[in-house]
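Each remark here refers to the structure printed beneath this line.
All protein chains of the complex are present and in place, except for one that has been dropped.
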Amino acid sequence: MEALADVPKAYTKKDFESDQLVRWCPGCGDYSILSAMTNALPQLGIPRENFVFVSGIGCAARFPYYMNTYGFHTIHGRGPAVATGVKLANPKLSVWEIQGDGDALAIGGNHFIHALRRNIDINILLFNNEIYGLTKGQYSPTSPTGLVTKSTPYGSVERPFHAAELVIGAQGTFYARTIDTNPKLMTEIFVHAAKHVGTSLVEVLQNCVIFNDDAHAGVTAKQNRDDFQLHVKHGQPLLFGKDNKKGIRLNGLKLEVVTLGENGITEKDILVHDAHNEDPALHLMLARMAPPHFPMALGVIREVRAKTYDEAIAEEREKITENAKYHSVDDLLKSGETWEIK
Amino acid sequence: MEALADVPKAYTKKDFESDQLVRWCPGCGDYSILSAMTNALPQLGIPRENFVFVSGIGCAARFPYYMNTYGFHTIHGRGPAVATGVKLANPKLSVWEIQGDGDALAIGGNHFIHALRRNIDINILLFNNEIYGLTKGQYSPTSPTGLVTKSTPYGSVERPFHAAELVIGAQGTFYARTIDTNPKLMTEIFVHAAKHVGTSLVEVLQNCVIFNDDAHAGVTAKQNRDDFQLHVKHGQPLLFGKDNKKGIRLNGLKLEVVTLGENGITEKDILVHDAHNEDPALHLMLARMAPPHFPMALGVIREVRAKTYDEAIAEEREKITENAKYHSVDDLLKSGETWEIK
Amino acid sequence: MSETLVNGKKSTTELEKVVIRFAGDSGDGMQLTGSQFSFTSALWGNDLATFPDFPAEIRAPQGTVEGVSGFQVQIGKIDIYTPGDQADVLVAMNPAALKSNLQFARKGGNIIVDLDAFVDRNIEKAGFVTNPLEDDTLADYNVVEAPISSLTKTALEGLQLDNKSIMRSKNMFALGMMYWLFDRSLKETEKYIESKFKKTPALAEGNKRALNAGFHYAETIEALPSMYKIPPAIIEKGVYRHISGNTATAWGLMAAAERIGKKLFLGSYPITPASDILHELSRHKNLGVITMQAEDEIAAVCSAIGASYAGQLGVTTSSGPGIALKGEAIGLAVMAEIPLVVVDVQRGGPSTGLPTKTEQADINIAVFGRNSESPAVVLAASTPANCFEFAYMAAKIAMEHMTPVILLTDGYLANGSEPWKFPKTADMPPINLEEAKKSDGVYYPYERDAEKLARGWAVPGTPGFEHRIGGLEKQEKTGNVSYDPTNHEKMVRTRAEKVERVANYIPDIEVQGNGDGKLLVVGWGGTFGGLRTAVTELQHANKKVDFVHFNYINPLPKNTKAIFEKYNKIVVCELNMGQFASLLRSKFPDMNILSYSKIQGQPFLVTELKEVFIEHLKD
Partner (left out) sequence: MSETLVNGKKSTTELEKVVIRFAGDSGDGMQLTGSQFSFTSALWGNDLATFPDFPAEIRAPQGTVEGVSGFQVQIGKIDIYTPGDQADVLVAMNPAALKSNLQFARKGGNIIVDLDAFVDRNIEKAGFVTNPLEDDTLADYNVVEAPISSLTKTALEGLQLDNKSIMRSKNMFALGMMYWLFDRSLKETEKYIESKFKKTPALAEGNKRALNAGFHYAETIEALPSMYKIPPAIIEKGVYRHISGNTATAWGLMAAAERIGKKLFLGSYPITPASDILHELSRHKNLGVITMQAEDEIAAVCSAIGASYAGQLGVTTSSGPGIALKGEAIGLAVMAEIPLVVVDVQRGGPSTGLPTKTEQADINIAVFGRNSESPAVVLAASTPANCFEFAYMAAKIAMEHMTPVILLTDGYLANGSEPWKFPKTADMPPINLEEAKKSDGVYYPYERDAEKLARGWAVPGTPGFEHRIGGLEKQEKTGNVSYDPTNHEKMVRTRAEKVERVANYIPDIEVQGNGDGKLLVVGWGGTFGGLRTAVTELQHANKKVDFVHFNYINPLPKNTKAIFEKYNKIVVCELNMGQFASLLRSKFPDMNILSYSKIQGQPFLVTELKEVFIEHLKD
């Protein structure tokens, strides 16, 4: 994150908007994500030319066209691999990689888990609309069992992935979840993700109005916000509900929802969120919470520091260079066993 | 697992050995795995012709050639996809899929996690030697950071996957760990895996004598067996050590090693293994245990029943067929809007 | 009809054929409007061909050129092979639709616009500087300015419908106008509306009212040309249905599987324009179809290979970028000699390219896109309906010859549709499998039948045939791994020969025409309609030009050389840079093979082809 160092002129949202016509469907959740992003970037103090947005293919993947930064709309599912190459080639860049759920978890699943494992310092945004939008509505690896789509006329028979669990299983160091209906939270989390050193994985629950409308309404709808959203913050108790009267308590190895003031429950009983814990077990449990029995956790659920791939490579190069016996290809050509014909 | 139903003649180990010369390096851990497999299959009561061994490419992947069953040595990393096709095409078959750590977790990572997610009823054996054997010794996604290999002359700078965590993150229903130096345990676990309905993932810690000798010695060496192997069994307390005097206790959200008889610790304090728990958090914690502070858990760590992909497809077909309005392609051709030219 | 359809009073004129194009916003329901018009015309007895032309975005911003969706149909009393070069009637629902579709309208033809949509904001959004209805943009056309939106609103007054629903019915108003213009009955569309909106009677009523209002409006106004009659075509007797290329492909595969008593296993990953095959097959699981939407294209083809290995019919479907990913696995099927059908619905490229546009540029990857010597059979369908036949043949060849078969269709065939006199499956050619046999009590997985060189297909679950196969080179007969040099050469040549011998089992190509050997037009795949029409029209004009069209690309029909030898000049027409021409040149180096190519994501126009052929006839 060297790029953070030299502070450039103050940017505004407009500076990050490209001149291209935005071609998503009217009402698509992608619009508000885009807006949150152009809100977030000026807060980072990074020169505009150092931003690179990489993506695969899908509705989500059109994102780079709409950002007035460097952008590369690549091929389906391979964004994390391209982004890794970009970052290694120039570690000063702030690299953002945009994926749909199909792009990231279907065809791109392998690159997704390997980026996380290597902990390359890029920011991955997963727009999870639980459907393939661009190809007109087939189920995705995150679609719930039973979903009727173009390719599952009788309902999907598959069990879905849960992004958070896969991230943790792949040794991810940063996982945050947010929703397209909350611009403030999105902006905040994008900024937070940018500052995390390592692979930041932000899952945005995104609405596809055309092919999977209201997929996240159980959490995002107005009437569900209080009861089914829990905004987690490192060091803060896990409280939610109207007036923050409900909370999460650990009972043995199980989480349970309790109400402050009932059965003698006080804030002391409430679990305090520790995003920095190396051990992912509790993060896993928090990430798994879902309606109807639990609220869904939003915010930064896991954030631990580990050496990044780019750091490790830079360190290695330094060490090798220090001890190197040759300093150019010409040296190398002459090295080892040679002989002269006279 | 229909195949289990009709009990055929009693087989012996010999019946499952093919006539091909086994071409692994002398001393390779793969030999004992092969032997454990030919020991296990006769115990299953499945007609020999119903066994199919599928593999990708690698030393491990040569396995099918040595089994006197149906076998398909396919391409690198794609075994789970081929095996899924085999199983769906004929659910009566007992399908075994053999992978090396590179095959499964490098090039084949995507198929690996998707097989687990779908919970297709096949058995995947992961021979984890933490190295690419067949291509002569490059590091793999499971190699520890720092490992010096052909492609990491200065030591690997990458963070490894842990198979168990990835399996859990991918919604796996069965995970067991065993070692090539314990034929009895291997045979037992292979039989157990075969009986699990759903994707069974068995990780075998396997020694590559040539390129990564003693990679698992910290657990498998004679002097480490007592202190660093914990054989877990569903419903049994997590005891280990010489005379089973040590055990695992849950302290808050942390596991700790305790000694029976010390500080008033009795068997009652020891965690009892519940492989059948849907919630994977504790399985994750158990699977993460490793020397020097913990023993490594061997045995079936997770085993939960969920509908399999093949079951779901069969159910769906039945339901659709019941309500079907047409029963042949000819019917279909005539269905919908047609008109006659006379 | 160019000369007859002009501005005039109401009267009825008879036409041979006519091209109609509907264009509007992605949300305007143009695909539906076009289909209804086509269906009604088919019932009336016209021959026809259709071509939907829609944007890559799901729903680009309303009113923009990027969001315009079009549907073209040609109907006629004569045989119709293409949706037509240029529209005699263009219906443009807004300025953007006009802007992007004017290029498809015949000069002198009719343009019907929704006048209400030509407000400043829309005009600007479409990229016009001034109102095209007011400047001389449309000087060469007969323009009908119909206030479609407001009239629809009026017609639907009193129904409990919100404005959005009302505006969604305006396509029916436009359709009503076209029904009057071509003297069609509203009955079938009314039936369709009733069944579609069974659960919302107000919507049903609204759409029907709009349809009728359009019809009556057209009858009333003076601006419309006379009413036209396109009499029924003289079509072979029988029962017909409409079919698109993708549906025909799906059904052809199903027919083959059913015929041989196997399950059809489809492993596929969605991609435009191939996804509809997956969608279609997903609906027929009661007929023994298994569809697996795989995690990616590699898993898709690999699961299909697994299914074939296990004894069913393994199929995978995709388009360019996905096909590029399957090469390694297809090579495995080549080596393991396992039946596999790969359907490639070609689209514009390279890379992601023009996903919703048609192209014919995947011959190279189909024939050559695998490492080393990895021969596969390649077929190409040439009409939406005959996708059925060639999908069936692909499956038949794959199973009979134990080989991967790549079937090329394209976006134009896939989404286009035509009336189809469908066969009985019993009339399709039988499928005869090479049975796995034992020699002296032993099964040799690579023992071959003498004619086809196909190996026997022993299926897991069969006692006594346990065996191992894989992607390493194998010893002849036993199939054991072998690195022996001469065995390798023999096996490479045998695999090539096996594919070559498929030529013994496919029909000869037939020449259309009886020219003097001057010019032979060669086509393949989805350009059949345009080429055939162009050649036929020239032949009617007594031009000496003959035509052959290829459905079998590798191997080529056995009489190809003999036919080519008769011509001084051979011109291969294709929607690419000349890939088939190049292939033919490498096989028949001593012939005069020229290439005419077009790479615009659009089919050939009959007029352009005719010009090219006339030019070639000159020298």
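Letters A, B and C mark the chains as written, and numbering starts fresh at 1 in each.
Heads up, the rule we're going with is that a contact is a pair of C-beta atoms (placed from the backbone, for glycine too) under 8 Å apart; a residue touches a chain by one contact, two chains touch by 3 or more.
Since we're looking at a predicted model, the values are computed, not measured.
J.: Give me the visible chains that the unshown chain touches, in label order.
T.: A, B, C
J.: Write down which of A:14, A:222, A:293 or A:327 is the residue touching the left-out chain.
T.: Touching the chain that is not displayed is residue A:327.
J.: Which residue, A:39, A:74, A:99 or A:119, contacts the hidden chain when the whole complex is considered?
T.: A:74
J.: Using the definition of touch stated at the top, determine which of B:18, B:35 or B:152 touches the missing chain.
T.: Of the candidates B:18, B:35 or B:152, B:152 is in touch with the missing chain.
J.: Which is it among B:39, B:123 or B:138 that touches the chain not included here?
T.: Of the listed residues, the one touching the omitted chain is B:138.
J.: Tell me where the left-out chain touches chain C, residue by residue.
T.: That gives, for chain C, the contact residues 55-56, 298, 319-321, 323-325, 327-328, 331-332, 334-336, 346, 348-357, 359, 361-362, 364-365, 367-374, 470-473, 483, 485-486, 488-489, 492-493, 495-496, 576-577, 582-583, 585-586, 589-591, 593, 598-602.
J.: Which chain A residues touch the hidden chain?
T.: Considering the whole complex, chain A reaches the absent chain at 18, 20, 47-50, 52, 54, 57, 64-65, 67-75, 78, 80-90, 92-93, 110-111, 114, 313, 316-317, 320-321, 324, 326-330, 332-334, 336-342.
J.: Need a quick check: the contact residues on chain B for the chain that isn't drawn.
T.: 21-26, 57, 59, 75-77, 106-107, 109, 132-136, 138-139, 141, 150-154, 210-211
The rule we apply is simple: only the chains that are shown with their structure count from here on.
J.: How far is the middle of chain A from the middle of chain B, if each middle is the mean of its Cα atoms, in Å?
T.: Computed value for the inter-centroid distance: 30 Å.
J.: Suppose each chain is reduced to the average of its Cα coordinates; what separation in Å results between chain A and chain C?
T.: 40
J.: Return the distance between the CA-based centres of chain B and chain C, expressed in whole Å.
T.: Whole-Å distance between the two chain centres: 44.
J.: Which chain B residues touch at least two other chains?
T.: Correct list: 110, 114, 313, 316, 320.
J.: Could you say which residues in chain C touch two or more other chains, in rising order?
T.: Chain C, residues with two or more chain partners: 285, 295-296.
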